[in-house]
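One structure is given below, represented as structure tokens, and several questions about it will come after.
All protein chains but one are shown in place.
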Amino acid sequence: MGFPFDTGATFRVGARFGPAAIRSMSVALRPYNPHFRIDLFKYCSAVDYGDLPTVPGAIEESNRRATAALTPLVRAGVVPIVLGGDHSISLPELRAIAEVHGPVALVHYDAHTDTYDEYFGQRYTHGTTFRRAIEEGLIDTEHSVQLGQRGSLYGERDWQYSRDAGLEIIPWEDVVAQGRAAVAERVKARVGQTKAFFSFDVDFVDPAYAPGTGTIEIGGPTSAEALDLVRRIEGLNFVAFDVVEVIPMLDPSQTTAALAANIAYEFMTFVALQKRRAAAVTK
Amino acid sequence: MGFPFDTGATFRVGARFGPAAIRSMSVALRPYNPHFRIDLFKYCSAVDYGDLPTVPGAIEESNRRATAALTPLVRAGVVPIVLGGDHSISLPELRAIAEVHGPVALVHYDAHTDTYDEYFGQRYTHGTTFRRAIEEGLIDTEHSVQLGQRGSLYGERDWQYSRDAGLEIIPWEDVVAQGRAAVAERVKARVGQTKAFFSFDVDFVDPAYAPGTGTIEIGGPTSAEALDLVRRIEGLNFVAFDVVEVIPMLDPSQTTAALAANIAYEFMTFVALQKRRAAAVTK
Amino acid sequence: MGFPFDTGATFRVGARFGPAAIRSMSVALRPYNPHFRIDLFKYCSAVDYGDLPTVPGAIEESNRRATAALTPLVRAGVVPIVLGGDHSISLPELRAIAEVHGPVALVHYDAHTDTYDEYFGQRYTHGTTFRRAIEEGLIDTEHSVQLGQRGSLYGERDWQYSRDAGLEIIPWEDVVAQGRAAVAERVKARVGQTKAFFSFDVDFVDPAYAPGTGTIEIGGPTSAEALDLVRRIEGLNFVAFDVVEVIPMLDPSQTTAALAANIAYEFMTFVALQKRRAAAVTK
Amino acid sequence: MGFPFDTGATFRVGARFGPAAIRSMSVALRPYNPHFRIDLFKYCSAVDYGDLPTVPGAIEESNRRATAALTPLVRAGVVPIVLGGDHSISLPELRAIAEVHGPVALVHYDAHTDTYDEYFGQRYTHGTTFRRAIEEGLIDTEHSVQLGQRGSLYGERDWQYSRDAGLEIIPWEDVVAQGRAAVAERVKARVGQTKAFFSFDVDFVDPAYAPGTGTIEIGGPTSAEALDLVRRIEGLNFVAFDVVEVIPMLDPSQTTAALAANIAYEFMTFVALQKRRAAAVTK
Amino acid sequence: MGFPFDTGATFRVGARFGPAAIRSMSVALRPYNPHFRIDLFKYCSAVDYGDLPTVPGAIEESNRRATAALTPLVRAGVVPIVLGGDHSISLPELRAIAEVHGPVALVHYDAHTDTYDEYFGQRYTHGTTFRRAIEEGLIDTEHSVQLGQRGSLYGERDWQYSRDAGLEIIPWEDVVAQGRAAVAERVKARVGQTKAFFSFDVDFVDPAYAPGTGTIEIGGPTSAEALDLVRRIEGLNFVAFDVVEVIPMLDPSQTTAALAANIAYEFMTFVALQKRRAAAVTK
Partner (left out) sequence: MGFPFDTGATFRVGARFGPAAIRSMSVALRPYNPHFRIDLFKYCSAVDYGDLPTVPGAIEESNRRATAALTPLVRAGVVPIVLGGDHSISLPELRAIAEVHGPVALVHYDAHTDTYDEYFGQRYTHGTTFRRAIEEGLIDTEHSVQLGQRGSLYGERDWQYSRDAGLEIIPWEDVVAQGRAAVAERVKARVGQTKAFFSFDVDFVDPAYAPGTGTIEIGGPTSAEALDLVRRIEGLNFVAFDVVEVIPMLDPSQTTAALAANIAYEFMTFVALQKRRAAAVTK
């Protein structure tokens, strides 16, 4: 489902058109994922649920409406894959998820932590999402991890809030130093089989691979590295996903939209694999 | 001065970068306006005051800050020419202007009336600006006029609010039917020498001439016609101006920014001509 | 409904993505048309039927599939408004229309006649559409008219085929010379109340207003003039419409898509007005 | 022939790629001009001579090389149609032309006079071309005219140099006031049958029609008006032409290149008509 | 030579303008290849042969014409380097090549196998090229290899056709796992000194490096890795080359065209090295 909203953006804006762009490029996807050797629709059914209700310019009202629309779906057992929209949308998603599942582990791939207390004096923005979510008790911080942070900061304590709250931060420099395999193991060990939410900000990837986003940070992973880091943590117990911050007006060749569509496709593969495992167990 | 804000936008977004784009194209302007045969800086001094303080994502807070910053300038006798920004910015401007000058006549060139009561349930958006301004008593409606409206409406009574409030609406079809000269005379007659505020939305012009804006309406004036309709009402008693809704990401050849820069230049010419007249009278 | 096909294009290509782009910009349209003072959905119901089936790269096969899909709809009394796609799509549309209604009058606004015998030796292209349609007896040529032709030709007899076939051609130079009102009267007089098909190629309009199309011809009408020429012939007995040749990749500010959406909106208005008239008569 | 040079540009730059872009769009032109009812190649032969030799970054050296390459062609009776390149290229062209034909009448369609004495202290730029040409005695000023000037100036005497030198300036406002027919007669009367050079700067046209150029001035003619003003002066004794200032990087839909290609096509038509007249006289 | 054709494209389209774009960026190439320490034109001569004849919209007819035009060149000993155009062009090329040389080994760098049986029911598309070529006996499958395949598939047997036909597929994941050096040795060992055809689809490279193409697949090689994989197989007995699927409208900074020009340059280097080796042997 789409979440066409960008009032949470503090710099370059336009992610309200992100869902449409991702859908547009998703038509080139095919049902069989050769990496995991699985035909997705043999194991799960998927539906484009359309867009969640939003109010451009009004973040708190949009959050309320989206949570209200999403909660019954989650309650009905749907595993939502939400297409953003700026990163502020993860908060109303988490409210719906936690309402049904209780606090969940956060797996957060992003160049930023999005745990600032406020931006321009505002408490609800795309840079404060996970601070609010932690304060509201939506996240099981002990099993949560933020991965890929890089770029300049406001100060040396920027990452401290997450750490004090119990999250683990694995900055991109650490991924490079330790290797993707080792880091993926750390993530898997930490999250375990806790119910988890996977939030993927396309600025996690280097801007060469995802130019169409607001707050680019150079020196990040290639799309191959990003895909690898996603695939390596397959097997966790994800109950919801999002992929956010696609701005089509900054994406002249639609490469960012294609990247996001592929990430969503891997997410759908995760669900199919869960279903296949569940089916195998049942037998 | 710039007003880099676009949280009021209900459709295509990005006018927060409008002021920078307009300034960028303004470097090609030269000091002598041959139409009015005047060397601007012989009669007035101008300064780029920088940008008004704004908070992306928070329209009411931005409005407060901008009004607070603008009011002392207006009080000091500055005639502000504000570069937007989406059209919601006219409200905080009008608050500052009315605080000093009392209610002013509105001269509003735009494809839309921007007098809806709400958008998506929100009272502060770029489509409700002048409704709020009228409700707050900032506009001397009897001497005010809206010119250039066209395009599809929500219903037959869309324009009625303005009319009931005492404004005159001259839709673009009427301009075409009556001719620019006659219409300009109507505007001048109506406004008289009331203190006035000129608000120019670039979507007044046909999208061929101003592609870089959010809510385009086809079938509008050429830039030549728009310029003519601006120049013809010179002589009114303007105390403030704005030119709004430039979205650089939708303006690949910077033609919309150039148009806006030229409109601001005509506004500056109006000020110079006022000063010249005042100087002549003094002598 | 969309007709996402562009294999008929002989120069710049990409109109297969035209329908999606037109839909995307159509969200800014509102239900009340102030020119005709009518609330569309009070008089007619409309549905986005999705896209007709096509086969990229295979024009004859696409034509067959589209005609097969469209015919039952026409038979059921639907008045189709087709969003192209290159101009070759009018042929399969006309086959469906004529199957139900018999030969229809053609009202064709375009910079070109599209009546060449072949292009690069091919009989089915976007430049041969109406020749084929005439040969197949789909068009009531005596009541048909082509309007707006301009630009360089292959030879002095390029327009002769249409004339020999009984169509009237009103080149753009004649429209300028005679005036839009007079020309519109000629069109109305010629078509009368014959069942008619309105085909609007966006290259009818000057490329300043419709840059996102394949075969641009400078020196054409503004969007205001084009809109006027559409509106002036309201009252004819249209049974089908299309608006074609939008290429989003050449339309960076989506102005061409907006133009096409507005033309389709006028077409929908025509249907609503027909219904209102029919309802009035019934009473 | 192309003249891929832009070191004379004082603002937006990139016209060195103009000739390639114009050629690219010229493939859509066809041999018969219906306005003048002539098949061009029945009366004249044309060849793409390739590009004149230039040295990026070195204006005086480029001028020398281009004049040296062009002079023998002019001497051999070729009527050159030069595709620019920034407007500084007209100077080396005029040197070659005057070398063979003596001083020629200048017919100059442009938003600017290009007769400044210097820019940033430089004597050879795209804004000083015709001042240098006059100083060098290359122009028969008594039979020359500059048409279409508009936009802000450095001072009230900007246009005085041309007038003092004996040229006639017809600013765009005068064209609007007097009408295109009357103005064209003035041009024809003034030039008479003097050998003439037609220089067409694409910024003559409004930026909606020619966004891909460096120094845009809003409020100019449509492409239809421009084309009309070109066609109306057919019959003069042109010995050379250029069309200049196309910048492809600012021309995302190639509309400016198409406009320039069409202007060059009209120039070629002028040559064909001259030949036809000459042939008729001979018989 | 160019092969400006894109009717075989099933998704994003416009490769008909690919050859012009590649040529445009090729002007920045210089004659000495420092990797192979060779001055190309000391050992081989090269000519831009222009474009092969094509018919937009008609794939089988285009194939016929192109094969007819290419065969005599191949027969005359020319080693063609063809600039595409969509990947359907390799089929008519292979027909010409096999006509002269008999079946050749295929070295195919691509994100896809292009061995589907049909697309939308069509047998001739850019996704079925090599199936047709194998069926027609144009490829010596035992010495052939496809390298770089990745992305989602229609089903688990998508790659089976190639394998059943005797080709080797080395998906991109295998290249990553085994290393480029080892994989290049596999390719060289397999092809040996069989006469070979090198077909390089720019979507082989990650879309960050080649955004200007139709069917992008994320997670691919960098341009450095791609270049390395090309250079490492130097020494094979190539008799023809192509580089395909460049779509300029999706390539705003011309980086894809530059990539393709460089790949063609490496191909030309291969020819020069062959000639140098042959000359050395002769002595």
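Odds and ends about this structure:
For reference, chains read A, B, C, D and E in written order, and residue numbers begin at 1 within each chain.
Basically, a residue touches a chain if its C-beta (ideal position, glycine included) is under 8 Å from a C-beta of that chain, and two chains touch if they have at least 3 such contacts.
Quick caveat, the model's predicted, so the values are computed rather than measured.
Checked against the full complex, the one of E:178, E:193 or E:253 touching the unshown chain is E:253. Interface note: of E:29, E:46, E:68 or E:176, the residue touching the hidden chain in the full complex is E:29. By the touch rule set out above, chain D reaches the unshown chain at residues 6-10, 12-14, 16-17, 55-59, 61, 119-122, 124-125, 249-250. Listed here are the chain E residues that touch the chain not shown: 27-35, 37, 39, 206, 208-209, 222-224, 227-228, 252-255, 258-259, 262, 265. Although one chain is not displayed, chain A still touches it through residues 11, 150-156, 158-159, 171, 173, 176, 206-209, 211-212, 215-216, 218-222, 250-252.
To be clear about the criterion, only the chains that are shown with their structure count from here on.
Repeating the A-B interface, with the same residue numbers in over half of the contact pairs, is the pair C-E out of C-E, A-E or C-D. In this assembly, the chain whose C-alpha centre lies farthest from chain C is A.
Distance between Cα centroids is largest for the pairing of chain D with A. Centroids built from CA atoms put chain E at 44 Å from chain D.
For this pair, chain B with chain D, the centres built from the Cα atoms lie 37 Å apart. Among the residues of chain B, those touching two or more other chains are numbered 11, 206, 208-209, 222, 250, 252.
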